[in-house]
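I have a structure here, written as structure tokens, and I will follow up with some questions on it.
Omission of a single protein chain aside, the complex is shown with its protein chains in their original locations.
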Amino acid sequence: MIRVGITTRSLDGLASFDDLSSTADGAVLVFEGRVRETNEGRAVSGLSYEAYGEMAEKELRAICEEAVDRHEIGSLRAFHRVGDLDLGEVSVVVGVSAPHRAACYEASRYVIEQLKKRLPVWKKEHYVDGDREWVGAPGELRGRTAAGRAGGGDR
Amino acid sequence: MIRVGITTRSLDGLASFDDLSSTADGAVLVFEGRVRETNEGRAVSGLSYEAYGEMAEKELRAICEEAVDRHEIGSLRAFHRVGDLDLGEVSVVVGVSAPHRAACYEASRYVIEQLKKRLPVWKKEHYVDGDREWVGAPGELRGRTAAGRAGGGDR
Amino acid sequence: MRVRTLFFGVYAELAATREGSTELPPGSTVADLVVALRRGSLDWLPDRVVVAVNQSYAEPGTALADGDEVALIPPVAGG
Partner (left out) sequence: MRVRTLFFGVYAELAATREGSTELPPGSTVADLVVALRRGSLDWLPDRVVVAVNQSYAEPGTALADGDEVALIPPVAGG
């Protein structure tokens, strides 16, 4: 009923409407997170995601189990991609089917919010100006990385 | 940016992830409502939807415009099907893309909740036992329909 | 004046028609039309029926004009 994964491959079809079809469920909701062309005002050219794969998969499964405990859910799928992604590529997908729509929306939102807080996954943004930065890394550490020493880390 | 419709044809592809793709948007959310095999404990074999088509399309567009006014949205699609539907078929689809996920979830939920309250669309449930009923019709009227007079309307 | 009336769902089934027309005195409102319909063959029509005039939801006090399209709206059940 729950299927999760951390993968270097495209997420196409891993949480599709076909996969989530059941005549017991009147509602299906699929969320996709994608690589945006800007972040906090800077022009982005792509991203690299890195994960602590085994732990991330365990944590993602735990989050999904919490969602299923809290809501009446038919099926739940959550997959996160790692590796290098271009603009517009899908980095995360969360699919839920449930008898009723309220549970779909609440479970989907729960999974994506918890995943963002708890999943051991890291993102390096590649900017159009050639700079690269670990998103969320403490400012005092950015200045010490190779990119930081080259002049990009002190923004 | 907004596309809506009331149609007798399948909703396949009318609010797909491909259609909602833009590198300006980091989040895409697609909701599908489908014909469930049970409703309030009764076994359902199918549904017939009927709409006041012109008004329903206007109302659906108005709802979507309200959602776009309230949230930062890239694209918004909302389609409702009418006619006879089998179990598992899609009756309604709402697709949203936005720079950030919060707007996606809130706009999607707004559209589906308002649509359920305001869209001049009616649903006749077909039950496995052969009975048929207009969903939401006042109890005192059900007893007067042909189905009601045949004995099914007094539940 | 004369208005066009539209019936849907359970109302269409009970009225045994999807469309009619009603003659009303000038200055009539939505509420006046509902009274006229209930006095005719549609005695089952709820007196607080939801109505749309020219494809927008209307209040009982909304004034009607010759040629208006007035829809009698049963409880909606989309989605």
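We just call them A, B and C in the order they show up, numbering each chain from 1.
One rule holds in what follows: a residue touches a chain if its C-beta (ideal position, glycine included) is under 8 Å from a C-beta of that chain, and two chains touch if they have at least 3 such contacts.
In this text, all values refer to a predicted model and were calculated from it rather than measured experimentally.
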item	value
Neighbouring displayed chains - absent chain, whole complex	A
Selected from A:H71, A:R109 or A:K123 as touching the chain missing from the view	A:K123
Chain A residues that touch the omitted chain in the full complex	33, 49-52, 54-56, 58, 80, 91-92, 112, 115-124, 134-138, 140-142, 144-146
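Throughout what follows, only the chains that are shown with their structure count from here on.
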item	value
Chain at the geometric heart of the assembly (C-alpha centres)	B
For chain A paired with chain B, centre-to-centre distance based on mean C-alpha positions, whole Å	28
Chain A and chain C: spacing of chain centres that average the CA atoms, whole Å	51
Distance from the mean Cα position of chain C to that of chain B, given in whole angstrom	25
Sites on chain A at which at least two other chains make contact	none
Multi-chain contact residues (two or more partners), chain C	none
